[in-house]
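Shown here: the complex without one of its protein chains, the others still in place.
This part shows chain A:
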């Protein structure tokens, strides 16, 4: 009974803190703009099945991809076991889901195997991150704090698996007569070591469940938030072709008015800023992308600008957006403001203009983040609000305006190619 009460209190605290984090994020989302309507559910489900559950983009790097996929699939199975542990904690029962029979055996067996596999991979991931010089784990946006966050997340997961195995080992030692579920790795360990793990069952259980609770509340502030957001981010992703850059509706109205002065125009409508200068100009999708970003660096790794030594790093755009939302969002909610903005104080013009819109980053992103469209949104602000484009581009604009071509040729000469 004491255990149940204690567990209930801990669970309520966990949910309380988590709810607070969710409300904070919700308030930030309310500062953002609409993006696109969520339609075509079947196409979304297909994409979620392929990209999220099937890990199709993760597999573009086959070896490390397989390791990640196994960790992910393992997490899915183990999560069901975690839900059971919450039930057990609340009711005081042991292995409440055992009535599922054969399915339970499969669930527990795969959970036990996955816990071991994940533990091994996490150790490899820690070694890889610490000692192997992986280029995509570096960059100005990956400072000491981001590095610590990445390491910490790995240790969290490692200890989660270790405690789960400890619990399974203890359970097997304490229930040698009647065992619910199947535990291939743990029983193998007991067999080969001949040790009695009975004493660590309770500790394993508590450490595991407490780590889950702490990790869950750490995630909303971590780059590892993708544990929660990856599947929704893929499901809610933009289904348009990568190179379709949506037209700006507020501009359409102005252009129609210019071409046809008779057109009616609703003067009362709020004419906000063109493009993106700061966090209140981004869409919910941009902000969600920034929360989901795992900082894996696959985007930056394939960026032609970054590869050739330019300052642009697609990953940094979203790391910056998240930081700036934390900063300005918190201020706005208190009714305050500061003199900074996402553009210039976080993202320089040099970065914004270096993008070739080749979409290699978006193609690679396992979470379907769209970097080039946000970069072009910032160009819109620079060009339409500040008229501060690089000089070459101003010449190109002038040519299109005057002769309908980006180069300085007369429209009368348009058929000369055939002569």
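Criterion: a contact is a pair of C-beta atoms (placed from the backbone, for glycine too) under 8 Å apart; a residue touches a chain by one contact, two chains touch by 3 or more; residues count from 1.
Going forward, contacts and distances are computed from a predicted model.
Q: Out of "Putative tricarboxylic transport membrane protein", "(Fe-S)-binding protein", "Amidase" or "Cyclodextrin transporter permease", what name does the UniProt record list for the absent chain?
A: "(Fe-S)-binding protein"
Q: Determine which one of A:67, A:85, A:219 or A:312 touches the chain that has been left out.
A: Of the candidates A:67, A:85, A:219 or A:312, A:312 is in touch with the missing chain.
Q: For the full complex, which residue in A:1, A:63 or A:418 touches the chain that was left out?
A: If we include the chain that is not displayed, A:418 is the one touching it.
Q: Touching residues of chain A against the unshown chain: what are they?
A: Per the touch rule, chain A residues meeting the hidden chain are 60, 240-248, 251-252, 254-256, 258-259, 274-275, 302, 304-305, 307-312, 350, 353-360, 362-363, 372, 376, 378-384, 389-393, 395-397, 400-401, 404-407, 409, 411-419.
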